Structure formats: structure tokens, C-alpha cells
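Have a look at the structure that comes next, please.
Of the protein chains in this complex, all but one are displayed in their positions.
We just call them A and B in the order they show up, numbering each chain from 1.
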Amino acid sequence: QKTVLKAADVHPLGYPTVEAVVQMGKKLEQATNGRLSIQMYPSMQLGGEKEMIEQAQVGALQFARVSVGPVGAVVDNLNVFNLPFVFRNTAHMRAVIDGPIGDRLLKEITDNPKSGLIGLAWMDSGARSFYNKTRDIKSVEDLKGLKFRMMGNPIFVDTANALGANGVAMGMDQVMNALQTGVVDGAENNPPSYDSFGHVPVAKHYSLTEHLIIPEILVFSRKSFDAMSKEDQALIMKFGKETQLEQRKLWDERTKMAMDKIKAAGVNVITIADKKPFQDAVKPVWDKYGAKYADLVKQIQETK
Amino acid sequence: MEILILIGGFTVVCLLGMPVAYALGIASIAAALYTDIPLEAVMLKVAGGMSGFSLLAIPFFILAGAIMALGGMATRLVNLAKVFVGAIRGGLALVNIVASTMFGCLSGSSVADTAAVGSVMIPQMIKAGYPRLFAVNVTISGSLQPLLVPPSHNMVIYSIAAGGTVSIGAMFMAGIIPTLLLGASLVILVLYVAKRDNFPKGEAIPLRQAFKIAVDAIWGLTTVAIILGGITSGVFTPTESGAIACVWAFFVTMFVYKDITWAELPMLLGRVTRTVGMVMIMIGFSISFGYMMAILRIPAIATEFFVNISHNKYMFLLYINILLLALGTFMDLAPMLLICTPIFLPILPAFGIDPVHFGIIMILNLGIGLLTPPVGPTMVVGCAIGRVSMEAVAKSILIFYIPMIIVLMLVTYIPELSLWLPRTLMN
């Protein structure tokens, strides 16, 4: 009896998160002599993240690679990652998700009866930084008065505002047009997305503020999981955990490639030596959204 | 086998006479049952498929068109068209076409255009001595134009069917030159027939009166400006433009033209919800159908098939055009867009075809299908208004297909006709 497990992602084939799950499928196939395999449906073929989660909940699909946002609606602690500058840098974020805090949060997804999901692994989606078409951002003052497209969650818009800029929430599909018509002066994203959305020629000032470092999650359908044998369950959990480090390698390669391309396109990439003024500026956002995660934040900050 | 259940099942129940929406539904359900996909996922897609924000543009565009049609917008535009082309031989026929070009910018619907322009123009043409069949044919042929300009909700449907990867604004821009080409080609045909059959000439309108007519029509044209201007400047999303156009059109019709009364409002809402119900339930089920197609990897299989049979872009486009024309005789525009777009779209990159260009080809091609028997809603409405039989129209309309096919070929093989405007204006 052969079982084909379905996996979905909003990104296209070849994207690090997609590639990692495809490779995991090959390992699974090898380990079970072809009894278990993964069919990947990339590029939103089965719908957006919200629908992917619901399909996993009803058991129509098994693996879903999703952002913190839609799962955070059920498991609130995940939202701690949405706080600006919650991690010192990418290495800090990796230490946290590889350690007990990462495991605990995945377990919270698994144990929450409302989620209908099993938390398998964390996936890297880099650090988001500001880019704009007007000027180099070297200090907080440089952000003043610029309009930036932010993701829909109010916390992100507030972050931009706290930094002295104006945050404008809009869908990703509208950003290009908004940049061209001047509805926004810039946006923020990780290097691969900045490059692949074609914003590089329009907005040529990129400053590595790394204000948001939000890892993504690979989840598995609880309904499908419960229907599997103990051995298969263990296999899924094991390979799931392994994919966390494998995806990271793919992500680093991708980021390096994008960064080379961005620099070749004549973008002045600015490294921020001292992020302290930025971190201080977002204090109001922490006061407003961070209080209930105080314990968790303390543990994160103590992680070396 | 699963593919046969899905596609074959749909085709069979559809031909038996089941409504297209529910035929899509039961085929998806059957395929899901066969492949062990939980049926909740199918239901999830039916409702989830309707929940994109840009889909909201559909009721708004339909409502805006309905307000325009119910109020005296069509009559005013006919009057404006008379100012421009009324005095030429075959003038009233030209007025009919030009009125559709202008009214198209308000209704976005071929059927609404036929109903609105036809009910004003067909009686006038007959009275002036034009053959009844000719009047009907001109009316329905001219009604192809609204499909390609804002606020055509068919373009929204295409954009939805393309998974939101195609910008509605770009589609609106892309349709403008093909629409003008379509209008011009029909004008040439009418001028030729008018000369050949010695049709009557109209009267020239004095300048002072012409000015008054133009001012009167301007209020309506501002609605188009809201929609187009709002979208291209990025001030409004297409959906917001649609909603604001509704409020604006209602304001103008109610308080400036004073064409509708409060008492007519429930009737207007009733009409529009029915139309929206028909369209949206079809969209919902077609999304679940598309979901099952994606699960069964039909787009990938179709891609392989088409890449194998056609070795270049030109042959591929020709095959697609022939296929769509054939299917379009039996099927209406909206369901065809919903069913075919997800199949063809993934193939386009292999041939280097722009999805915006392809959308214009599909809508124009399938629009021609609205004017063919056995299933052709625009033709049916035209026949009803002109009180002629479908058979008579089917025979006499043949000559009108010539300019349409020529424009279709031009649009197919000269991508710049579609792409130049969006590229220039939006970049």
C-alpha cells in the first residue's frame, strides 16, 4: 500500500522552503522503499496559507509550510516572533529555534486541540530590512517621513511608525504599482524577496536594519498523523526535524545569490553597525504588544 | 480514471442540462470521493474561492452597470454618438456601434449593452428604414466591445481564475486598443454595407444642441474616469473603485438626472443580486473544480500535451483559438474563463506568452461565442429586443463574424496591441 503525502507552499518550485520539503520526500521514499512519498504543490496551487492550514485540518493535505501569522491566531505565543528586534541577529534567532524555546513552541502547536496541526519544524525566511527609492538609511532619523509598505498586521505598521516612518498596509500584489506611483517610498523584505519581486530597479537604497526576523513553520495534518502507524509517525517527526537544518543551508545559498545580484544591480547596501537607536525607537511597540510575552521574551534574550 | 471522472463527469452532466455551476460541483465531489480527498476540502474551496477581496469588484461592477442601464445613461450616450457620426450614410448604424463603445465603458457587459443600446437603437433604426435583421446584427456585434474595457467583470474573473497573478488594472488597459479596433472594423463593415444597400443618411446636429448633449453625457463618463483613474493612480483598488463608482453613479442618476426613484431601488438590488448569485456560485464551484484539477495535476499534463503537439508559439495560439471558438459556441464566457484559464496559464511561460495578452485573446474569442448559437446569451437578448428569430439572425450575422475574426487574429499575433498601453501607462 503506497501512500502519497501532499505538501503545499505558496512559493514556487526551487524556493528554499519548497526544495527542502521536496528533498525530505526523497529521503522518506528511500527510507520506506517507496511506500511513503511526497507530492509537492508549490506556487499557491492549492490556495493561500489560510486555506492550506484549513486543508491540513480536514486532512486533505499533509504538509503545509506557513508563516507565524495564521497559526498565531490559535497559538498566541508564536506571535512573540512578530515583535521588532526580538532577536539580536539571525544567529540568535537560529539558536532560539534550535533550542528548547523552539521545541516548546512547536509542541504548543501540536498539543493545542484547536490547531488540528502537528508542529514539525522551523524554516528560515531571513531578516527583513528597509529599502526605498529616496535615500540611504543609516540612522533612525533617515527614516523620518518616508512611507513604507508593511505587512497587514497592525504591529508591523506600528513598528514603521515608531521608527518615525509611515507604515502603509497593503497586499504584496499592489506594492510594485504603489512604488512606481509614489503611494509608498519603499518597503521592507529579505534579500531574496526584494530581488524576486522586481523592486530592485525601482528602490535602490537597501539598509540592513533586520528589524523583523520571523521564522516560518512546517506543519503536518493532525488528522492524517493520527491515522498513521507509530513507526511512520516517528519517521515524519525525525525527517521533519532534520529538514530544519537542511532548509537553512538552502536559504543561506539563496540569500547570498540574491545579495550578489542586488549589489551587481548598483544598489548601495548599508550595514547598520549600531542597531541600538533603532531598538530603542520601537520601545512603544514593545509596550503595546510585548507585555504578555514577558517571560518568553526574557528566555529568548537569555539565549546565547 | 480520476481525470475521466472529473472532466468526463462534468461534460456529461453539463450536456444533460445540469446548471454549469452544480455540474462543476458534482464532478468535483465525485472526483474527491474517488481519490479519498475529504469532502470538507471541496466545500472549503467553494466558499474560500469566493473570498478574495478582488472578487468583490464583481458585484460592484455589475451594480454600477445596472444603475447606468436603468437610468437614462444609454439614451444620453446614443445622443452623444449621434453628434459624432449621425450625419453619415448608414449613420444610425454607426451611432449604434459608437454608443456601444461608450456605453461599454459603463456596463462592462455584452448582454447589458445589447439590452440598453438595442432597446434605444433598434426601434429608431427600423423606423429610419434599416432592415430589422441588420439592426439586430449591428447591435449584438457592437456589444462585444464592453467585454474588453472597464468595468468588465469578466476581466476580474480572468484575473481570479489566474490565481490573482494577473493585475486587473493591466487587463483594463490592455483591452482598450483591441476594443477600438473592434469598433473601427465594425464601422468599416457598416460603411461598406450601407453603401452597397443604399441605407438612409441621418441629419447633422446643430453645434449649440451638440454642446448641450455632450454636457449632459459628461456626468456618466465621470464614472469611467473614477474607475480607470482610481485604479491606475493606485489611489483605489479595483474593488474600491467599483464601490465608489456605484455610489457616484447612483448619486448622478438619482439627483442629477433624476432617472430613478427610491421605490425602484429594491428592484435594482434584486436584479443585481440574482446576477451576482449566478456568477459567484459558478466561480465558487469552478474554484473547487480547479482545486481538484490541481490535485490531479491536470495543468501539468495539459502543459506536456500542448508543448508536444505545438512546437512554436504561433501554432499553439492558433490551436487555442480554434479550440476556444469551438467550445465557445456551446459554453458561456464566464464558465469557460473559469475552467480554461487555470489549465492554459501554466503553459504560457513555455511559449513566452504574456498572461495579460492571453487574457485579452481568451475574452475576445469567447466573447464571439456569445453571438453564436446554440448558446449565446447576447444573441438571445438581441433577438428578444428586435423581435426576430435566432435562426434568422444566425444566418444573417455571418458577415459580421469577418471583422471579429480579423481583429481576433490581429490581437492574437500582435501582442503589442494589448501590451503597449499597460506597459506605457503602468511602468
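Annotations
We take it that a residue touches a chain if its C-beta (ideal position, glycine included) is under 8 Å from a C-beta of that chain, and two chains touch if they have at least 3 such contacts.
Note that in this section contacts and distances are computed from a predicted model.
Of the candidates "Phenylalanine--tRNA ligase beta subunit", "TRAP transporter small permease protein", "Nitrogen fixation NifU-like protein" or "Carbon-phosphorus lyase complex subunit PhnI", the chain left out of this view carries the UniProt protein name "TRAP transporter small permease protein". When the whole complex is considered, the residue among B:280, B:350 or B:414 that touches the unshown chain is B:280. Across the entire complex, the residue among B:96, B:141 or B:239 in touch with the chain not shown is B:239. Screening B:89, B:132, B:271 or B:423 for touch with the missing chain picks out B:271. Residues of chain B that touch the chain left out of view are 13-23, 25-26, 29, 39-40, 42-44, 46-47, 50-53, 55-56, 59-60, 62-63, 65-66, 69, 107, 109-112, 115, 147, 154, 236, 239-240, 243-244, 246-247, 266, 269-282, 284, 330-335, 370, 374-375, 377-378, 380-381, 384-385.
Along chain A, the points of touch with the absent chain fall at residues 50, 53-54, 57-58, 69-70, 72-74, 113-114, 116, 152-154, 169.
Please note the rule applied: only the chains that are shown with their structure count from here on.
Chain B has its Cα centroid 40 Å from the Cα centroid of chain A. Against chain A, the residues of chain B that register as touching in their complex are 37-38, 40-41, 44-45, 48, 53, 163-164, 167, 169, 233-235, 237, 291, 294-295, 426-427.
Per the touch definition, chain A reaches chain B in the complex via residues 6, 41, 44-47, 50-51, 54-55, 58-61, 171, 173-174, 177-178, 180-181, 183, 223.
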